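Of the protein chains in this complex, one is absent; all others appear in place.
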Amino acid sequence: MPKFIRMFLVGVIALVAAVGVAACGDDDDEGGGGGAAGGSITIAQTSQPDFLDPALSYTVNGWEPMWLVYTPPVTYRRAEGEEGTELIPGVAEELPEVSDDGRTYTFTIREGLEYSDGTRVKASDFEHTIKRVLNLESGASFFYETIEGATEYIEAGEAEGDISGIETNDRTGEVTIRLTERSGQFINVLGMNFAGIVPGDTPFRNLTNDPPLGVGPYQITESVPNREFVMERNENFDIPDIPKGNIDTITTRIVKSAERQTQDVIRGELDFMQDPPPADLLPEVRSKYSDRYEEHETVSTYYFFLNVRTPPFDKKEVRDAVNYATDSTALARLFGGRLEPSCNFLPSTLLGFEAIEPCPFGDPAGEPDIERARQLIEDAGAAGASVTAYTNNDENRPEIGQYLTDMLNEIGLDAELEAVDGGVYFQTIGNEKTGAQIGFLNWYMDFPHPGNFLFLVDSESIQPTNNQNIGNVSDPELDELIDTVNSGPATDDAVQEAAAEADRILVENSYVVPYGTETVSTFMSERMDFENCSLFHPVYQNDYSSFCLKEE
Amino acid sequence: MARFIVRRLIQMVLVMFSVSVLTFLIFNVIPNGDPAVRMAGKQPTETQIQAIREEWGFDEPLHVQYLTTMEKVFTGDLVSYTTQLDVVDQIVQGIPRTLSLAVGAAILWMLFAVALGLYSAMKAGRFADRFLTVLALIGISMPVFWLGALMNYYLGFKAGIFPNGGYVELTEDPIDWAYHLVMPWVALSVLFIGIYSRVLRSNVLDTMNEDYVRTARAKGLSERRILVRHVLRNSLIPIVTLWGLDFGLVVGGGAILTETVFDLEGVGQFAADAIGQLDVPPVLAITMFVAFFVVLLNAIVDILYAVLDPRVRLQ
Partner (left out) sequence: MATRDASDFDFEGAAAFEEQAQRERVAGLGPWRVALRRLRRNRVALAFLVIFILLVAAALAAPIWENVAGRGPLANNLSGKVTLDGEEANVVSLDGIPIGPTWQSEYLMGADSNGRDIMVRLLYGGRSSLLIGLSAALLTTLLSIALGTLAGFFRGVVDAMIRFTLDVIWAFPVILLGVALGTALSLGGLQVGPVEISGDSKLIPILIIGFVYIPYMARPIRGQVLSMREKEFVEAARAQGMGPLRTIVSEILPNLSSTIVVFFPIMVANAILLEAALSFLGAGVRPPEPSWGNMIDSGVDRIVTAPHQAIVPGVMLVLTVLSLNVFGDGVRDAFDPRAKVRVDH
């Protein structure tokens, strides 16, 4: 019976091999159950943070952990709402002193401040931190290029070169920064995670696999990319006004499926999920688990960009038509209801926001005016004009793009959709050669200053590649107002007034088509103390250091 | 004998070479656009794009590019530019999962295919046969991703009988491991049970009419003995060949769909995700490795057969 046995043997060998290889799979030893008081929790993200290096990380995924591990010279009060936008000293002793011409910032590093391993924090560490941001070509290096000597440093290409605009004194702990021009936003820039101080010997490369030491309530003790990373409480941390964190060990697992994350949180196998539950499961979560689920408005704006340089959107009437026809409540449905309709470009929770009432295009939460839009297009002679609408492949963006294309066709244009992969979307639409006419865009605040949104429509931002002012908006009146906005901190009355005025001009001229602000959620397992221990911060969203377990 | 093996191995190498050239062309040459920009992922800087261009030799003539690419693939010097992770590491992490899925499904489909095929053959032409045939055909007609999604939802999420996707390491908990794999195994095998049960059925029908079976019957051997000793043995041969080859196809094809639906994070899902993000290095590597694996498996099966059945060598 050789053949029969042969078949049998092949099967057995294959099975044994498979079992053998399966058993060689990684031995996942869960790092959990740390000290006595705090406990340990597991949270999930849908994708690996772009980087776990403070100089490079530029996504919410990355910022939520980075914020807790690295503290910049200034930071934000750990509070909700407007209170959370207040700047407080971080590793600096006091908020920096700003010279009268607005170009010199001086502060002193707190005395006796230590990194998580006990090493002293030195003033010169700050210059090194900024060098890493510039040298590693971080997406944020543009924010630090207002520092004198920064551009020269980059051009010189020497990692250990000197930035002439930063002077530090390790003896006194003093840091002096000189800017090339006055900047109202710089104080916020000093509060970004990129300025989160790291030791002066931190290497000049992407340290995601082995994040550098920092000053913060937590430290990253383990990082297995695409699987998980572990944060443990930093016992050496002691800065007034910055809470120390309750949980001992936070393990962040990368779980690609938002559906499974949601079910795991429901069942208690996961303690918290960073992304909102998918639209398919939201109704169930909202109705059955409202005791541990809450939605928060973010400081974000969702809009369609319009290329004002090329037809048909170079005509105001055509742009107005799009604004009239945009149905915010329809779009809100594509977010599973997680969108707050808005007429303004600036988000309602941003300092400087003033609601535009009445909205020139009708109540954003009301019905669109398709007839009017059609009429405008016809009168402008743009009927049948060929339009390519752009969107990307992430989340609900394809559906948004499909809605947009259909709407443009309905009002008389001849529109087609071009869906580009998320990884190359911004490069594509930001490239002058693409000539994108209209498409999906959104912006989440980097820091609470209206200038951070208005730079998207500043004519000075226009560049041929990696353009962020994709609509090529260029209005002298608007530009002047934006200059005023940038001249001082967000708390200045003049800045806020200019911001509100700029917002109005933007919307009235239909330079952009804003439709709303996204809400995100906090959803926790049962064993977490949802009522007392969950802080949603306006800049950094969910604050893990506020989490705690219920008392037994 | 030795000559046959040598010939077969040379052929295998040639096929592998062609596969590598074809893969290279597909990924680096055919698509329009700048490959360096595509590979660089999100928001790349000019320096990064230039670095990739140099690393992969996109400015060099084609054959140099090909050699560079092959070197990178085979020394494992591949990094996914979107996740910055080593490609071979990730593939190795995914292999146990994909194999668990593929081998389990293969065993399941073999057992059921043999049972159903045999039964069908015995009741040939009658209602039971027709009924099983229709069932088998339904199995063949069902897209595995749809079946999987429905099973996942109705049996996993709603009824809670099975876990809702995900993978548990065998070393962690063998029972849970199997528990998580039951639905994927079933979803993946349905198609193949359909195909194989029918092949077996026709093989059995063929064999049963052979002279030596008639002789055995005439000699008075019991039906059972005839079935087992003669019919089954001979009917299984073509099946085993198909099994060996389809196993490779399962790994390359059905695995992608099943893993994606059940979130098993094996090599297949890794490939699907990478393709979705236009992440070239992982897809390049996986396509090459899977194709090689299939070619290797083919060659082994052929050689094994030649060893055991001299008639084959003469082909």
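Chains: A and B, in written order; residue numbering restarts at 1 for each.
Just so we're on the same page, contacts are C-beta pairs under 8 Å (C-beta built on N, C-alpha and C of every residue); 3 or more make two chains touch, one makes a residue touch a chain.
Not measured: the values here are computed from a predicted model.
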item	value
Visible chains in contact with the missing one	A, B
Sole residue of B:124, B:155 or B:168 that reaches the chain not shown, by the stated touch rule	B:124
Missing-partner contacts on chain A, residue numbers	278-284, 286, 327, 329-337, 367, 393, 398-399, 402-403, 405-407, 409, 417, 419, 421
Sites on chain B contacted by the missing partner chain, in the whole complex	11, 14-15, 18-19, 22, 26-27, 30-33, 121-126, 129-130, 133-134, 137-138, 140-146, 149-150, 153, 157, 199, 202, 204-206, 208-209, 223-224, 227, 241-242, 245, 248-249, 251-254, 256-257, 260-261, 271-272, 275-276, 278, 283, 286-287, 290-292, 294-295, 298
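Throughout what follows, only the chains that are shown with their structure count from here on.
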item	value
Euclidean distance of C-alpha centroids - chain A vs chain B, Å	41
Chain B residues touching chain A - in the complex, by the definition given at the top	37-38, 41-45, 47-48, 82-85, 90, 93, 95-97, 99-100, 102-104, 106-107, 110, 157, 164-166, 169-172, 177, 229, 232-234, 236-237, 240, 243-244, 247, 263, 265, 273, 276-279, 304, 308
Residues of chain A that touch chain B when the two form their complex	1-4, 6-7, 10-11, 14-15, 17-19, 21-28, 48, 50-51, 137, 139, 206, 208, 225-226, 256-257, 259-260, 263, 393, 421-424, 426-427, 466
